[in-house]
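Shown here: the complex without one of its protein chains, the others still in place.
Right, chain A next:
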């Protein structure tokens, strides 16, 4: 099946999400090409054995609708049937636009897919990972948004050998681009993740989480509730509508463990949960559960590390 992966760039390289999808496409022996969208000058994204096209856009214009039109044109010209992208801000925009062009509804949050008799079937995780929802796509095109960490990444050597296509700016100018300072380990790559929930009671109490994170060289995440409350930026949200993490150790502090949160962390290798409520669902996932007040356990932990 002729397949297109919409690629993304992080740190001048292909993103881990892109490589994970490429890994899956290779294992299925799909006839794959990659179109990577970014605004870097000459990113190292060329692939030895897979066709790579770079759509270079200006980050001073919100022009993903124009990028999508370009990709739709290529899909139609080259008779591509399967279109894959990560569940990221950019790919969600692009695949949504393209889905209207191709009149084929995309499937979001896919954790696995397969090809049978020329049809794509997909697997979604629902109810916090307790159930798997399976569906089949009957339209001419199949568009999938894939959750991060669903597949093992392809092992590739990247080069700078690829065709570059420019796209026009839209009428919407982008200004005041702000890059958050990223200090310490990043959520997706860190071996230890400490997450905070409502049980931290007050934003000021996150200080003890930061202390613990420094001691354990851990990244910090949070539940939707505390992100909504403005205690943490959205980029640190772990869960269904946030990031997916798979660290060696996940420490859940004052998190009840709503299914929406579980989706983002349930594949962590070892889960430590601290919560006052003995009945909190997070304990169902915890390898080590501490029933107690996070606000008293964490400071003692900090003093003894």
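Just so we're on the same page, a contact is a pair of C-beta atoms (placed from the backbone, for glycine too) under 8 Å apart; a residue touches a chain by one contact, two chains touch by 3 or more; residues count from 1.
Quick note on the criterion: contacts and distances are computed from a predicted model.
Novice: Missing chain, UniProt name, options "Multiple sugar transport system permease protein", "RNA polymerase sigma factor", "Pyridine nucleotide-disulfide oxidoreductase" or "Electron transfer flavoprotein subunit beta": which is it?
Specialist: Its record in UniProt gives the absent chain the protein name "Electron transfer flavoprotein subunit beta".
Novice: In the full complex, which of A:18, A:109, A:205 or A:244 touches the chain missing from this view?
Specialist: A:109
Novice: Would you mind spotting which of A:28, A:115 or A:272 touches the chain that isn't drawn?
Specialist: Checking the options A:28, A:115 or A:272, the one contacting the hidden chain is A:272.
Novice: Taking the full complex into account, what residues of chain A touch the chain not shown?
Specialist: Here the touching residues of chain A are 10, 59, 62, 64-65, 68, 87-90, 92-93, 95-97, 99-101, 103-109, 121, 126-127, 129-139, 145, 170-180, 191-192, 215-216, 224, 227-230, 234-235, 240-241, 248-249, 251, 260, 266, 270-272, 274, 278, 283-293, 296-298, 300-301, 304-305.
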